[in-house]
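My questions will all concern the structure given below.
Complex shown without one protein chain; remaining protein chains in place.
A, B and C label the chains in the order they appear, each numbered from 1.
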Amino acid sequence: MTAPVRLHDGVRLSDALPAEVNLTAEEYRAICASLGRAPNEVERHCFEVMWSEHCAYKHSREILRRLPTAGARVLQGPGENAGVVDLGEGWAVVWKMESHNHPSAVDPYHGAATGVGGIIRDVLAMGARPIALLDSLRFGPLDDVRARRLLHGVVGGIAGYGNSIGIPTVGGEVAVDPAYRENPLVNVACLGLVRSDRIARGRADPPGAVLLYAGARTGRDGIGGAAFASDALDAETEPSDRAAVQIGDPFAGKCLVEATLEALGTGHVLGLQDMGAGGLTCAAAEMAARSGRGVVINLDRVPCRESGMTSREILLSESQERMLLVAAAEHVEVLASIFRRWGLVADVVGRVTEDGRFQVQAGGASVADLPAALLTHAPSRRVVPVPPSTDGVEASRARPPLRDPTRMLLRLLATPEVCGKQPIFEQYDHMVQVRTVVRPGFGAAVLRLPESPPRGLALTVDGNGRWCAVDPYGGAAASVLEAAANLACVGAEPLAVTDCLNFASPEVPEVFWTFVRAVDGIAAACRALDVPVVGGNVSFYNEGPGGSILPTPVVAMVGLIPDVRGAPPPAAEGDGLILLGAPEAALGGSLYAREAWGNHGGALFAVDFPAAARTLACVREAVRRGVIALAHDVSDGGLAVALAECCLALGSGADILLPAAERTDAALFGEGGTRIVCAVPRARLPDVRALALEHDVPLAVLGTLGGRLLQIHGIVLGLDQIRRAWMRLGSVI
Amino acid sequence: MIWGVVTFPGSNCDRDCVHVLRDVLAQDVREVWHEHRSLAGLDAVVLPGGFSYGDYLRAGAIAATAPVMVGVREAAHRGAVILGICNGFQILTEAGLLPGTLLPNRHFRFICRDVWVRVETTRTPFTRGLRVGDLLRMPIAHAEGRYMVPAEVRAQLEHQAQVVFRYVDARGRAVPSANPNGAVRAIAGVCNAQGNVVGLMPHPERCAESLMGSTDGRRLFESVAASVLTAMAGV
Amino acid sequence: MATVKVLITLKPGVLDAPGQAIRQGLRALGYEVEEVRVGKYLEIVVPERAAGEAVANAASAEADEMCARFLANPLIETWQIAALPGGVGSEPPA
Partner (left out) sequence: MATVKVLITLKPGVLDAPGQAIRQGLRALGYEVEEVRVGKYLEIVVPERAAGEAVANAASAEADEMCARFLANPLIETWQIAALPGGVGSEPPA
């Protein structure tokens, strides 16, 4: 495929790139004290990158400790390049999500593409073959041409990289809000598969082993990218230099994946890491620090794309498609020849030492000599979290009653959150590798595992900035529950979570408070479901001149399905439509509040973990037993939207009678705890009732499937009308 | 019979093709690296989908210069069965082993979805076991699949039954809405004059197992296996 | 009607993956090639809103804006513009 037209949108770069020192006075003093001298210029640049928020998690490190990261199946939690979870039968999955928000704002095509490339190589670094991608996207409202171009460019970039490299993009989500106008969110998760006895690690050990550089050459791209990701976007300043934009080459990326897997197959790779943010410096220093060793790097041996590159440029370049391997000297030629056969460069650039130091030489002289662990352990920054005042929320409480529920349903169906995403996922190859049993389009995707038949994996990614704007704790927790609900609907048991925590500046105490609350919410929900968080990513400083983004924790969950062969019974006229789970719902943070009132609409529903866990277990079992034709969780847009989506999926109308409710708007469009709509063949209803009873889950019969009309509470809509509203994205992108 | 599946740098459906041939159809399969010049001993060769050499310049153009294409050309001349799927089809047209060319899709977008194609001729080994008019449901996944060929050549293709597959709707009609990429006369696959070299945009390897939603693709491979065995028996 | 010809090239040093792959293809065919750099060429036909010289100037100015906003990424690309009266099919810029 030729490179699609890249749609640039003229966002300006921040001026906060390290023209001067990008360290606080306190940090600089700490470095001097530790070294017993001032760092030289090259060393200082290394600290600036390694001690950036993006690389060092200065504000988040302490808080992230609250997440549950252990579990019987966890082979590797946070701390390595990606988490690893045991599947049994000799196989494990690698699971990781990353943000590429700022690069995508500046160059949507290349920013998103390199985000995909980067997360793929994190998974590869664990020794795994990447087998699936998910994308979670947020933009300003799509009536704005700039937001549409961002969407177009970002989807193009994900497609351009993911399709070419041959990893299917099997799911994702899209949401909009004016708060994302200047700062879109592009979060990509990657799943990998590895033999559980063949997991690679980012370690530089033993002393005497050599560092093998493999992949593409080093150019002047992306220097300071990590620092860039740690700054707010500023529209006032001029486009700075090209250094902040990295350009990916999926072709080189594909060759690097195959060559690396082949190299791993020799059994001679002792350590492995992607050169991502912070480039060679970060990869070498982290590998050394993890194993308590040191490294000596000779910059003269680094394969460069341009002549005359300075030490700083070579050390900190974020050129794409590069890996750093550790191997015994006698095995290096075998490994290097594999990479060369794939058309890549491979050269020894250094070796492992005992002394724990990060040493760099160039032109025969030493250009840097630092303790590796000092580079990788920036001091934490503490901010006292302060809850935001609730004045704003109170003031936004204009809530006129619902007049025309039919029009409202059509309106909700046409929102970017709910509408059909075909125009997006049809641009992604979601079938390559022939694993995709359930394709994108309706809930979680399902991949088969021919390595371990008849098992399979289910994947989903969910986040909700509106909920979190109202209540970061409840909103984050509910995102975890929603992800688990998506998995339950295909009969999958959660295995692991990876998350992307997208927030504005953590230096603002109120923002920091929302961050802490969101982490607590994820932690609580994951504990309640007994799912470990095996990795993730924090993206701060997501703000522009117009303000901050909504607090947006995004959760990606992978689950295990014991048998993917079982097809559900076919749906038919007269099937029952039932609701499993708590019937309560609220309008706070709902899509309805946004569309009807233009505000967040008050308090969020209260999450009830035990009830959610029971509902999920019940649905999972019902699906696995094949007693339901279709299961669909109620999320954005509430029950009415979920029912309309079921009608579309089944190609049938439905006659619905909702239980009496205080407020019609809340009954139709309220969003709440874990609730699942199911289509159940008449003959199977007793089975489902018995299961609900057994699991102590409320069950309400909502109506029956049939005809060409959806009728609920005064709403009367033909299937075609529903479909037309829902297919709206095609006219936008 | 012995199959070969070629891997170019950037191929990404090579493993899928090997899987279907070896694990699903129990065929004898050799993995062929793009630097091999000789394909002696192979009865059937698959050029798989993907983005060989990044598909830079034009899809398939750089791969067409690879050493293995010498072997592919020889194999084609000696009558071996050659199948180009998606990128493999693009490579075969770029190499001049199939007529026509594949241009960026009409809407200039990558498209991944199921389509219907109609079998237009049974003169190729891939369709010998099928009937003209048979409808197959197969996935496509490409950005450059708009088949184009000069009018004179096109008439000749139609006349000599070199159009193998056409995009149609679920009822077998070649209506514009069923043509996903704007291909001339809804052409989804063609063969050379001898009929032993076939290229098509849809991916039969992605629909060869019931778990994947359709087994229509499997029929193409089975048809080859049957016809090569027949030919061998005849010798 | 005026036709604007736009040539967009990567700034020096920016990774040119297509260029590298094309060089490889040329070498496989036996050509000695040091380097290949790939650019985009566009012919944009715009309605005429002025006369004579002014046409070309107005069209050039507009094309320059198109490049800055949409056709190119100023961070990594540069562009050259030549405007000529008439439709497509005339000579390219030097």
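Convention: a contact is a pair of C-beta atoms (placed from the backbone, for glycine too) under 8 Å apart; a residue touches a chain by one contact, two chains touch by 3 or more.
For clarity, every value in this text was computed on a predicted model and none was experimentally measured.
For the chain missing from the display, the contacting residue among B:Val5, B:Val18 or B:Ala61 is B:Ala61, taking the whole complex into account. The residue from A:Arg217, A:Arg448, A:Arg466 or A:Arg728 that touches the chain not shown here is A:Arg217.
The chain omitted from view is touched by exactly one of A:Val145, A:Val384 or A:Ala398, namely A:Val145. For subunit C, the list of residues touching the undisplayed chain reads 1, 7, 9, 12-13, 19, 22, 25-26, 29, 31-47, 62, 66, 69-71, 87-89, 92, 94. One chain is missing from the display, and on subunit A it is touched by residues 2, 4-5, 7, 145, 148-149, 217, 303-308.
Considering the complete assembly, subunit B touches the hidden chain via residues 57-58, 61, 65, 94, 100-101, 103-108, 146, 148-150, 182.
Here is the rule we use: only the chains that are shown with their structure count from here on.
Subunit B and subunit C have Cα centroids separated by 36 Å. Residue numbers of subunit B whose C-beta contacts span two or more other chains: 53-54, 56-57. Counting only residues that touch two or more partner chains, subunit C has 17-18, 21, 24.
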